[in-house]
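Apart from one protein chain that is not included, each protein chain of the complex appears where it belongs.
Chains here go by letter, A and B, matching the order in which they are written, and residues are numbered from 1 within each.
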Amino acid sequence: MTFTSAHLVALLPIVVLGGAAIVVLLLAAFSPSRRVTTGATAIALAATLATLPIAARVIPLDVSPLIRIDGAALLYTGLLVACTLGVLGLSTAYLKGLGESVGELCILLVTAALGAAVLSASSHFASLFLGIELVSVSLFALLAYARDEKPNLEASLKYVILSGVSSAFLLFGIALVYTELGTLEFARIAELVPLESASSVYIAGGLGFVIAGIAFKMSLVPFHLWTPDVYQGAPAPITAFLATVSKGAVFVVLLRYFMLADAYAYRPLIVALSLLAGASMLLGNVLALLQNNVKRILAYSSIAHIGYLLVAFIAGGAVAIESASYYLAAYLASSIGAFGVVAILSSGVEGETQTLREYRGLYWRRPWLAAVFSLMLLSLAGIPLTMGFVAKFYVVAASIDASLWVLLALVIVGSGIGLFYYLRVLVTLYLEPDDVTPDGARAAAAPSGHVVLAVASVAVIWLGIFPAQLIDVVRALAFTNG
Amino acid sequence: MLANYLPILIFVIVAAGLGVVLLGIGFVLGRGQKDQEKLSAYECGFEAFEDTRNRFDVRYYLVAILFILFDLELAFFVPWAVSLDAVGLFGIGAMGVFLALLVVGFIYEWKKGALEWD
Partner (left out) sequence: MVTTVLFYAFAAILLVAALGVITARNPVHSVLFLVFAFLQSAVLWLLLEAEFLAITLVVVYVGAVMVLFLFVVMMLNINVEELRSGFTRYLPLGIGVALVVVIEIANVIWFRSEGQAFVTPTPHAADYSNTKELGGVLYTEHVFALEIAAMLLLLAIVAAITLTMRTRHRPGLKVQDVPAQVAVRAEDRIRVVKVGPVKE
């Protein structure tokens, strides 16, 4: 195939991210200054966001059989790179508190963002695998960033081993699908699956294994066992990264598979995903009730949220893309905010600010942080005037449209249970501090982190009151593929 | 095309056969009653104090990982070298980008001191 300049323009976000990785690598090797490296990374990620409108002029375009740049790809790339920028802002103060160098973090964040961009544009199983590996290997090193702390090493080791196993399942599933269909491209799979000559054993088995591998990364039940331990042990900003970009990118590639390979017509896959979604909503919410550690509560709640996201997605049709994209944006903004508060409070604190006791009376010590945390918790719970409420409304509307009554019931029950533990944390923030509560002033100053929280809060409130703006963007972009 | 590999197959069979024959003759013709005492480790008459395995220095691991990565780069080079006339200038450019990325990685390693032994 011939590569024209249009291909290069379409690839611009990915090329800029690749160039950014090189530049940050050289900066980290040669210059010891923290500000230069983090500044350059922030500029590079912002530049990637700036190239999105430029690339939007030549969409939709198939660049090599592996990726397809269309409106949806650019939209999701934008969301995920923005989240990476947020995580970068949150981690500068955290690392200064730890006394670790910041160069490697910047490099790894950029390569993970590159992986997320590849996943957002993927239209082939090979780019699916390459993107997942880029994000995973970056996370292996990011999770163990403070190498001398036992919790970090434990979290990283658990993630490495389980990620390796799930990648093995993923590859085996891809191989099985290839055995039957002879192609790995999503579009060709769409043509070949409905044919009579396609043997369903290989396809069903293969796609089952692929879903198993992907469900691990999205921490759906029953592949969720690693989630609370890894989230708890990881450095707080990296937990934010895990909860947002890692899950979001894998969900985006699942969405692209369903759209490009027309998998809505393949019933076994829908049934499997419905089971996973239902179990995640139930177990995620129920297990969070028993936790006393804020990070674990947020981990279980993220499992439940991915369950809700899948319900919007299973509904199928045009409503599915719209509601799933909006829910994804709401989830990303709220998670960055919630984990961001945890990260800022943990900067420079030995053992991180994790248990619920340490959050007691936060409002009386750090009112701004408590207010942001309250807002994020309300958004995650789905209280009106926040983005989370509109997102949940969309999920309910989509499932009513598609008559998914069981899943709808689970959404409602799950949200009800979720309200309990969200309110529990919320109330703790406003209680009178007692003698056991540590002084909140010990966390280091984090100016960039506060900026990130401010942006997230504004997004959650603004897009919660005026959701139409985001919906219009989603409608304009996500439907420009053929 | 597979006929080209016939000499290698014969070589493998002869080598394997020779190994089996040599070990087999020793196994068949050799006498020996083995018991637990004869098979145990010898430590100047004492019972063995500890295991022979040492903790390994993580520098060996880093060297091995860096070796694997550059070995993989080599594995990408070989088809390019063989098919250079078919891919032409575009192929040279593509490989140039690949090489540049890995050279930057090499510079990073060098500056970080990962190539120093101590």
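The rule is short, and it goes like this: a residue touches a chain if its C-beta (ideal position, glycine included) is under 8 Å from a C-beta of that chain, and two chains touch if they have at least 3 such contacts.
Values in this document were obtained by computation on a predicted structure and should not be read as measured data.
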{"item": "Option from A:Gly18, A:Gly39 or A:Pro433 whose C-beta touches the chain left out", "value": "A:Gly18"}
{"item": "Chain not shown: contacting residue from A:Leu130, A:Leu162, A:Leu385 or A:Leu431", "value": "A:Leu130"}
{"item": "Candidate in contact with the missing chain, chosen from A:Ala44, A:Val63 or A:Ile297", "value": "A:Val63"}
{"item": "Footprint left on subunit B by the chain that the document does not show", "value": "1-5, 9, 51, 53-56, 58-62, 64-69, 71-73, 75-76, 78-84, 86-87, 90-91, 94-95, 97-98, 101-102, 104-105, 108-109, 112-114, 118"}
{"item": "Interface residues of subunit A (partner: the chain not displayed)", "value": "1, 3, 11, 18, 21, 25, 63-67, 104, 107-108, 111, 114, 118, 126-127, 130-131, 133-134, 137-138, 140-141, 144-145, 147, 156, 199, 201-202, 205"}
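Note that in this section only the chains that are shown with their structure count from here on.
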{"item": "Residues of subunit A that touch subunit B when the two form their complex", "value": "3, 18, 22, 25-26, 28-30"}
{"item": "Subunit A contact footprint on subunit B (complex, rising order)", "value": "90, 101, 104-105, 107-108, 110-112"}
